[in-house]
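One structure below.
With one protein chain removed, the remaining protein chains of the complex are shown where they sit.
Chain naming follows the written order as A, B and C, and within any one chain the residues start at number 1.
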Amino acid sequence: MTHLGARLTHIGPGRVHIVLPARPEVTQQHGYVHAGATSAIADSAGGYAALTLFDEDSEVRTVEYKINLLAPAGGDHLEAIGTVLKPGRTLTVCQLEVYGVQGDGARKLVANGQQTLIRVVRPGQ
Amino acid sequence: MTHLGARLTHIGPGRVHIVLPARPEVTQQHGYVHAGATSAIADSAGGYAALTLFDEDSEVRTVEYKINLLAPAGGDHLEAIGTVLKPGRTLTVCQLEVYGVQGDGARKLVANGQQTLIRVVRPGQ
Amino acid sequence: MTHLGARLTHIGPGRVHIVLPARPEVTQQHGYVHAGATSAIADSAGGYAALTLFDEDSEVRTVEYKINLLAPAGGDHLEAIGTVLKPGRTLTVCQLEVYGVQGDGARKLVANGQQTLIRVVRPGQ
Partner (left out) sequence: MTHLGARLTHIGPGRVHIVLPARPEVTQQHGYVHAGATSAIADSAGGYAALTLFDEDSEVRTVEYKINLLAPAGGDHLEAIGTVLKPGRTLTVCQLEVYGVQGDGARKLVANGQQTLIRVVRPGQ
């Protein structure tokens, strides 16, 4: 995430926001953020959202996700929102949304997904 | 849908509800509705939700869907809700939710999905 | 599955075939098998394929699946093939294929999917 220039902007129980500025490193020739970066922040937002529900000995790993790229990911920055739909001792399911946000705050849904995560106890604990 | 005993209970712009009573034909030995029937009403709810946004010469076909089966599909009946996330001239994306509803109205999310549909002009028109 | 008229036609380690005759109960007005029935046999084929790898105290449940409906599901019968891509003590991932098969044996891929299953130890054992 650091490599992409993304940062966590909200952490609540079962919900996390990640912001990714539309810097040249993550955009293509038309100024839109690459699908790969869009997906990566969505996946991360879901993972952190799940993590908020577990104790510090737990890690979560993405089992799978599915994402629809709904519109070109334009704007000043992207905001990915991960929301836990169904927490579980073993498996957790999250909804993933990514918005393109303009400098004036106008928002557009650019990607929507769904993700399954597995909780694992950190090795050595 | 008729074969399963399902019926449309709500039709609004971009949103459709389908109810499936938990009859013996669609339940397994534990009284839960089969995953196949749960998925079928979710898929149909999304398809009809998309159809509400198009004129009468249009049909929609499911390109693909993904569904998480979150909990045993128990209750008096299931309610599937299809909601259009992103309409389009060619492709439409819907969110799919299925709730298990008890006789007293208590509801539980039993499945959640995401679906891509394509609009086609009805042959001969 | 019995309700749909489907039957297991091949069971090998990590691979199961299910055949569904195109009877009127599962076809629509154009003679194609409904997407719901196509998906149901795909999901079942994956579940049984996973089950072949575990001992008799184990059950498997579908966590989620994603399916692309590639072509109208026509023919004399459908054949669903579930193949384990990655077995696991907790989670197993399967590939799902459904072919439309003509009376003369000609085959066409009508649906393709991917499925995640979880192994559970049968209650009371």
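Throughout what follows, a residue touches a chain if its C-beta (ideal position, glycine included) is under 8 Å from a C-beta of that chain, and two chains touch if they have at least 3 such contacts.
Note that the structure is a prediction, hence the values are computed from the model and not measured.
Per the touch definition above, the residue from C:8, C:71, C:106 or C:120 contacting the chain not shown is C:71.
Annotation for chain C: contacts to the undisplayed chain at residues 66, 68, 70-71, 85-86, 93, 95, 109, 112-114, 116.
Within chain B, the residues in touch with the undisplayed chain are 63-64, 66, 90-91, 93, 114, 116, 118.
The chain not shown here touches chain A at positions 3-4, 25-26, 34-37, 39-40, 43-44, 61-69.
Keep in mind that, in the parts below, only the chains that are shown with their structure count from here on.
For the pair chain A and chain B, the CA-based superposition corresponds to a rotation of 180 degrees in steps of 5. Inter-chain contacts peak for the pair B-C, counting C-beta pairs in contact. Between the CA-based centres of chain A and chain C the separation comes to 32 Å, rounded to the whole angstrom. Separating the centre of chain A from that of chain B, both taken as means of CA atoms, is a distance of 26 Å.
Rounded to whole angstrom units, the spacing between the C-alpha centres of chain B and chain C is 20.
Within chain A, contacts with two or more other chains are made by residues 66, 93, 114, 116.
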